[in-house]
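Entry: subunit A
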Amino acid sequence: MMISALRDRLSVRDVRRTMVNRLMLTILMLASVVAIFPLISVLVYVIQQGWPALNRDLFLLLPRPVGEVGGGMGHAFLGTLILISMASAVGIPLGIGVGLYLSEYGIGKIAVWLRFAIDLLASTPSIIIGIFAYALLVVPLKHFSALAGSLALAIMMIPTVARTTEELLKLVPIHVREAGLALGLSRRKVILRIVLRGSIGGIMTGVMLAVARAAGETAPLLFTAFNTSFWPKGIFEPIASIPVQIYNYAISPYDDWHQKAWAGALVLVLFVLLLNVMTRLILQRKPTVRE
Partner candidate 1 sequence: MERYFEIELRNLKQQILAMGGNVERAIELAVSALLDRKVERFEEVHQLERKINEAHMQVDEACLKLLARQSPLATDLRFVFAIIKINGDLERMGDQAVNIAMNGKKYLSEPPLKPLIDIPRMAKETESMVRQALDALVTRNIQLAEDVLDRDDTVDAFKNQIFRELITYMIADPRTIERALELILIARNLERIGDHATNIAEDVIFAITGKDIRHGLRKSPLSGVPHANI
Partner candidate 2 sequence: MESSASEKVILKAIDLNAWFGQVHATRGIHFQAAENTVNALIGPSGCGKSTFIRCLNRLHEEIPGTRIEGQVLLNGEDIYTKGIDPVSVRRKIGMVFQKPNPFPSMSIFDNVAAGLKLAGINKRSLLIEVVEKSLRQAALWEEVKDKLKSPGTMLSGGQQQRLCIARALAVSPPVLLMDEPTSALDPISTAKIEELLIELKKEITIVIVTHNMQQAARVSDTTAFFLMGELIELAETSQMFTNPKDNRTEDYITGRFG
């Protein structure tokens, strides 16, 4: 076997060490495979199940009344788009702003507490955030709304964007900032036009990840945006979304709806995949400053 060949060239200790190395390497590779396995199997399963129901109607039609076959979930796709657009409009600027503040001015008690708060927010269960949005916007207005839903989603986006922004800005070495200041530029200009510009690639990554996550959140939407079977009517009205639609269809007893649920899941998965691939591509073309 190999061992005798090895032994000819190495001492016994070396042989044992080499064998242990290879054993460990094998274990690690197995672990990686096991970890990836769920991802691959989910993907395969979703594609298998969802592909058949993927057609134009799905995107263009509204759901049929209960029991009838056909129709689509176009309103859910549009709803999700509207929800994440509104959430991004609020969440991204706020998140970047917080990240900027923490990175550039982040010394002192305020910054410490702010960072703590952001971390807490990041680990808060999404349903709690939903309840908060419920209390804030649903109860006073006395009905569910897209506004409430996007508020919940925005709150969920903020920590991700803020943390990514802060980390990336911190990666920009201090002497780049110093160089900007030494050139006779104000702090504001240095941060916005030089530091931010240098990390914009990475920040976009954070943004896209936050958007991808928001697109897939279900719990907070359950009692804020709620759900409808109609095209979106207005931001003060309830609105459908892909995850909630999937949930509703999945727990129903109708096969047709189950299929549509799978298709919706597939679309969602593809959307998330697309966003991730795009972030990778962007990162490659606009490398962030490293030291």
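Picked so that all candidates are chains of the complex that A comes from, given by their letters.
Convention: a contact is a pair of C-beta atoms (placed from the backbone, for glycine too) under 8 Å apart; a residue touches a chain by one contact, two chains touch by 3 or more; residues count from 1.
Small disclaimer: the values here were computed from a predicted structure and weren't measured.
The candidate list 1 or 2 contains one chain touching subunit A in this complex, and it is 2. Contact residues on subunit A toward candidate 2 in their complex (touch as defined above): 107, 172-173, 175-176, 178-187, 189, 193-194, 197-201, 286, 288-289.
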